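I have a structure I would like to understand better, so I am pasting it below and will then ask my questions one at a time.
Just one protein chain is left out here, and the rest sit where they should.
Then we have chain A:
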Amino acid sequence: MFVRGLKRKCFDGEEDIEGTLAGIKAIPSYNLQRQSLLDMSLVKLQLCHMLVEPNLCRSVLIANTVRQIQEEMTQDGTWQMINTQSTGQASLDRLVSTDILCRSSREQAEGKHVPGYGTFSKDFESDQGQGSSETMSTTSSVQAPRNLQSNMWEMENPQENKGNFQKSLDQIFETLENKSPNSVEDLFSEVDNSYYDLDTMLTGMMSNTKMGHCDGLETFSSPANTASNSNCKSDLNELDHIVEILVES
């Protein structure tokens, strides 16, 4: 369809299609810039969080920039946010783990032959022949609870980032109060580990790789390898188990 748009071309020549394509191309590049600014800001917030004595002025300014970007992205619909999300920032990660767990137990209870995580252990042998298509549908069903609004993988990152940074912004200021980096990393580990695991799993499965967001997200989640929170230890174990299974397939 939009073969022309995919090719890199000088927009010197014809107007009509080229013009509109140029327009389309201009917008994503602004979005990309904005996205990379958002990622950079989140990394900075993380980094200054890891410092012994974070500079409060700098943190506040970066946090305000992040909020600004978020507001703008919400306004022009890039985010496709449902407003309830703003209140349920902590719920996002819980949504992932509990939904998977719920599905697994639910499917098991109902005994459905649905490509859900829970049934994987049972269906593993039988599904092997079907291969990638099975896993693809599995991953897409995993994606759905994570990202209620958008279908695109690219859109998911702002979503994650929003959930992450909303919580992180709040936590950052609380913990700047308390000034104990360790507890912050605990809090982050609660959020990030689950994402990180799903992340590796999903990128492994899906053909389209993430853009620069990968780096941003990985660095974002990298400090969260310290003491794991007792609350999500069971969740993490479940996810580890699931990851192992998926990766093997």
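The rule is simple: a residue touches a chain if its C-beta (ideal position, glycine included) is under 8 Å from a C-beta of that chain, and two chains touch if they have at least 3 such contacts; residues count from 1.
As a convention for this text, contacts and distances are computed from a predicted model.
From the set "Serine/threonine-protein phosphatase 2A 55 kDa regulatory subunit B", "thioredoxin-disulfide reductase (NADPH)", "KIF-binding protein" or "Sorting nexin", the protein name that UniProt assigns to the chain left out of the figure is "Serine/threonine-protein phosphatase 2A 55 kDa regulatory subunit B".
Within chain A, the residues in touch with the undisplayed chain are 33-34, 37, 40, 44, 52-53, 55-58, 60-61, 63-65, 68-69, 169-170, 173-174, 176-180.
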